[in-house]
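Here the structure is laid out as structure tokens; the discussion comes afterwards.
Shown here: the complex without one of its protein chains, the others still in place.
Chains here go by letter, A, B and C, matching the order in which they are written, and residues are numbered from 1 within each.
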Amino acid sequence: MKIQIRTFGIAREICGGASIQVEMPEHATAGELKQHLTEQFPRLAALASFLVAVNEEFADTDTRIQAGDEVAIIPPVSGG
Amino acid sequence: MKIQIRTFGIAREICGGASIQVEMPEHATAGELKQHLTEQFPRLAALASFLVAVNEEFADTDTRIQAGDEVAIIPPVSGG
Amino acid sequence: MDIFLKISDEPLDVLFCIGLVTQPACGGIDVFIGTVRDATKGKHVLRLEFEAYEAMAIREMRRIAETAFEKWPVQALAIHHRTGVLHPGDIAVIIAVSAAHRDAAFDACRFAIDTLKQTVPIWKKEVFEDGEVWVAAHP
Partner (left out) sequence: MDIFLKISDEPLDVLFCIGLVTQPACGGIDVFIGTVRDATKGKHVLRLEFEAYEAMAIREMRRIAETAFEKWPVQALAIHHRTGVLHPGDIAVIIAVSAAHRDAAFDACRFAIDTLKQTVPIWKKEVFEDGEVWVAAHP
């Protein structure tokens, strides 16, 4: 399935756009997506951390992603 | 010596004026003044506490009072 | 060590206090605003009457500020206290503290209001429909 992923902050710069599309197997987990992203964008691995959000919630490693979900890469936050 | 004493809050009401005069021996201490005041105004003894200030500083029991010092009765504070 | 102290029977100004402590190197400002509640222990409050032993109160406020500067890396501290007759909703006290980092601002602000309530010679009388009481006067 194709997943549209929003990126923010340094992840937007690393991924080269505010939104990227990746191809993942059906029922892929957030953990598998993170691994895929790290391989495609090795500079993500150098971050202090990065998380995946699914439908505006932080996802656990085993959270399953459905086609059509709102998915985002969340690099270390620094608001305030 | 005559000591002029400023009073505030409930102490002003108990002593019946914003300023009272008491007669004390030379070199009297703040502790002796407190005792004198408590005898003259027994309702002061019913307060949660009261302190004497000499020259705008909280006085210890053995702080000596000189003629001309600025003396005040400080009932429990409740600012803020 | 920028310390701004005031006791006034005019309404207090929050933005003015914040302006006093704002500095280019400050990253966090903590502001405490003490307001007059409309009730105490379920009894409706008509008004509060504050009085201060002003000269001594300013000295004690300065002592609080200087202690805060000794204990925490704060940049500026303002304490403005109101006197006279206040009604529910009015501001009785404003404490504003700036620091490069927020922990110092929070710690110093809380220390300042906690200590002010213990040591600064200011008194308030609560006036209810059926009487009045000097706060904290009796055990």
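Here is the rule we go by: a contact is a pair of C-beta atoms (placed from the backbone, for glycine too) under 8 Å apart; a residue touches a chain by one contact, two chains touch by 3 or more.
Note that the structure is predicted; figures quoted are calculated from it, not measured.
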(request) Please provide the labels of all shown chains that the missing chain touches. (result) A, C
(request) In the full complex, which bits of subunit A touch the chain not displayed? Write them out. (result) 6, 8-10, 13, 46-48, 53, 56-58, 72, 74-80
(request) Go through subunit C and note every residue touching the omitted chain. (result) 14-15, 18, 22, 24-39, 88-89, 100, 102, 105-106, 109-110, 113
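Rule of thumb we're sticking to: only the chains that are shown with their structure count from here on.
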(request) Would you kindly tell me how far, in whole Å, the mean C-alpha position of subunit C lies from that of subunit B? (result) 25
(request) Enumerate the residues of subunit A that touch no fewer than two other chains. (result) none
